[in-house]
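Just one protein chain is left out here, and the rest sit where they should.
Then we have chain A:
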Amino acid sequence: METRKAIISVNNLVKNYDDFKAVQGLTFDVYEHEIFGLLGPNGAGKTTTLEIIETLREKTSGEITVDGLSIDKQAQEIKQIIGVQLQAAGYYPNLNLIELIELFAGLYGADIKPMAMLEKVNLQDKAKAKYKALSGGQKQRFSIATTLINQPKIIFLDEPTTGLDPQARRNLWDLIKEIRNNGTTVVITTHYMDEAEQLCDRVAFVERGRIIALDTPDNLIDNLVNSGFERKKEVKKANLEDVFINLTGQEWRE
């Protein structure tokens, strides 16, 4: 994180739905090649913010640039350099994974080998399966594969690990880190703080449409500790999830 070049700049973003103020003046930068986490409770405005950056939703006011492109004037160009995974999105019915990848390749005008895309997310064995027949973890990995088709500079993942078992979750973390290491910036939302701690280079806490904290997980924790915070229960060197993984194995099941 030495080169702190902002690839996404959000400046004073506001979004109102009639009376409801979903986003109230968000300002933050996402740096190149980092995993940036948007954290916060349900209804805090995380998904709205993501969808505005993804050009899927109109903003009320504020400025956003993505890789130097203005969201107002260059939405079409932005779409070509980002990959988007939506919360709970489905895929075209009755098609198998290879056919879905082909469809997205056509939609992006990307010249790719569908099988190679599936191999990236370790789904080559499911090439002929329908999306509906996949397990939760496989669905998420497939969704991530579709975000990589246009070789995007940034991918957006909206709660990718919700509902997954610990093995599938860790497996997905590895995949996301690998994508980041290959040079893609990742913006992710999650409810799980352990996930954010392990995965994100920097996190922003969003509450009622405002950012209430933004830093590396380490700094945020240190700040809290320095302020005199202590856990009620003494922290052990392992937690229950470590026990679970230790007992049931790292190996990820389908």
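Criterion: contacts are C-beta pairs under 8 Å (C-beta built on N, C-alpha and C of every residue); 3 or more make two chains touch, one makes a residue touch a chain; residues count from 1.
Convention: contacts and distances are computed from a predicted model.
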Candidate names "ATP synthase subunit b", "Transport permease protein", "O-acetylhomoserine aminocarboxypropyltransferase" or "MaoC family dehydratase N-terminal domain-containing protein"; UniProt protein name, chain not shown: "Transport permease protein"
Full-complex contact with the absent chain, from A:15, A:79 or A:170: A:79
Touch criterion as defined above, residue of A:119, A:194, A:218 or A:241 at the omitted chain: A:119
Residue in contact with the excluded chain [from A:9, A:135 or A:151]: A:151
Interface with the undisplayed chain - residues on chain A: 54-56, 76, 79-80, 82, 84, 86, 88-95, 99-100, 102-113, 116-117, 119-120, 146, 150-151, 182-183
